[in-house]
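Structure, as structure tokens:
With one protein chain held back, the other chains of the complex are shown just where they sit.
Moving on, here comes subunit A:
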Amino acid sequence: MPPAAATNLGYTPPDGGWGWAVVFGAFISIGYASAFPKSLAVYFKEIQEYFSVSYSEIAWVPSVMLACMYGGGPVSSILVNRYGSRPVVLLGGLMVGAAMVLASYGTSIIQLYVYVGLIGGFGLAFNLQPALTIIGTYFQVRRPLANGLAMTGSPVILLILAPLNQFLFDSFGWRGSFLILGSIGLNCCVAGALMRPKAEAVDTTEQSASLQTEKGKSQSRSQSCVHRFIDLSLFTHRGFLIYLIGNVVMYFGIFAPVVFLTPYAKHQGIDEYSAALLLSIYSLADIFVRPATGFIGNSKWIRPRIQYFFSFAILYSGVCHLLCPLASGYVGLVVYAVFSGLAFGMVSALLFEVLMDLVGAHRFSSAVGLVTIMECGPVLLGPPISGALVDISGEYNYMYYACGLFMLVPGIFLFIMHYYNYKKLDEEQRQSVAVEMKTSEETVKLQIGPDDKTAHEADR
């Protein structure tokens, strides 16, 4: 049984064909947007010395970038609603490229804030959003799998970018590296070129066409104005609100555990290389589980109740983090890295699929824009709050307990709320089916009425 929030696309998505090329394009865009801010750390020390600034001043660069990437969500949504995904991703790719090229000629740290942070951040926002949106136009039946595959871009691209950045830095210093990163960022334009706007296949009979246009007329008048920009009526959408509340809280605890994994390992006396290996193990688990989660989410048992699967993934993450302080020695930490890598991958793979499932593909663009700007706060505040917990207590345990709670509580909340939501949706579905049957009966009666004689004649 398909999810209650039907696509309302008006056509049958191909669920394949060129869709896989689009998934690949999304893989690149989403991957670059997620991985790029994390991979810049290797340049900080030298830039810090070059401009004679403190560490916190240089740390503002990725913070501004993240803030603009999340805050730019609504802007991205508006542009996608008006112009479709492709132009926005092309623009985003150009912005990311230009940002780094300009930054390579930068003469002050403020310029880096503007170029890398502001322009780069918005460029990434114009990549992330549209890439997620276009998947919904090409896939319906296989959408969880498509989403899972596209989200795998994030850890894969990070795995490529991190050593690449180290190599570039050693060969060219920070200026040359930024220049080359500019051209690498332009590859997002290639991803954008792949995001062919979906052709409509009009396959309706006259009868149903007229029925739908009836509905369409009334809906269009009230909604078209809003849809041109951004759909604020989402704030009255029950599913959207549940998702929003759960996610905003969850985001406080989602990134800090992996950010502090290496320092935590070193704190326990583990040497630098083994500690770095933990991150690699985490990434490998993440890469493996994302497509797998997409595949499982697609199965006929999970798909109708995919919200529970998502809630479970969040709950499981919370439990992982709560148990982390119990991990003793290197083996314990390896086990934790595997399990939390799996957890993070599961949550990430389903993150946007469940939103699409709740609001439907055509409202998804606005929905994701509104969600990302709300998540701006937790994303920026999460790691510093965790860091403060570590500094104050001198131990990492309290930070892991806190992050665990930040995920456990939303997980439980989502489970309960979605149980209630599914019940309501089933009710509404039954009601609307009853109404439709009544309407079509009446229409048939009306049509046959005047042509009664003709029909009877034809029957003979």
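We adopt the following convention: contacts are C-beta pairs under 8 Å (C-beta built on N, C-alpha and C of every residue); 3 or more make two chains touch, one makes a residue touch a chain; residues count from 1.
Here, contacts and distances are computed from a predicted model.
**Student:** Going by UniProt, what is the name of the one chain that was not included in the view, given "Ig-like domain-containing protein", "Response regulatory domain-containing protein", "Presenilin" or "AP complex subunit sigma"?
**Tutor:** Options "Ig-like domain-containing protein", "Response regulatory domain-containing protein", "Presenilin" or "AP complex subunit sigma" considered; the missing chain's recorded name is "Ig-like domain-containing protein".
**Student:** Which residue, A:G10, A:G329 or A:P384, contacts the hidden chain when the whole complex is considered?
**Tutor:** Candidates A:G10, A:G329 or A:P384; residue touching the omitted chain: A:G10.
**Student:** Return the single residue from A:A146, A:I180, A:M250 or A:A327 that touches the missing chain.
**Tutor:** Checking each option in A:A146, A:I180, A:M250 or A:A327, the one touching the absent chain turns out to be A:I180.
**Student:** Quick one: which of A:Y83, A:F235 or A:Y420 touches the chain that's been left out?
**Tutor:** Answer from the full complex: A:Y83 touches the omitted chain.
**Student:** Taking the full complex into account, find the residue in A:H237, A:R290, A:H362 or A:H418 that is in contact with the omitted chain.
**Tutor:** The single option touching the absent chain is A:H362.
**Student:** Applying the definition given at the start, please give the residues of subunit A touching the unseen chain.
**Tutor:** 8-11, 46, 49-50, 52, 80-85, 133-134, 136-137, 170-173, 175-177, 179-180, 182-184, 186-187, 189-190, 193-194, 196-202, 204, 209, 212-213, 215-217, 219-220, 223-224, 227-228, 361-362, 364-365
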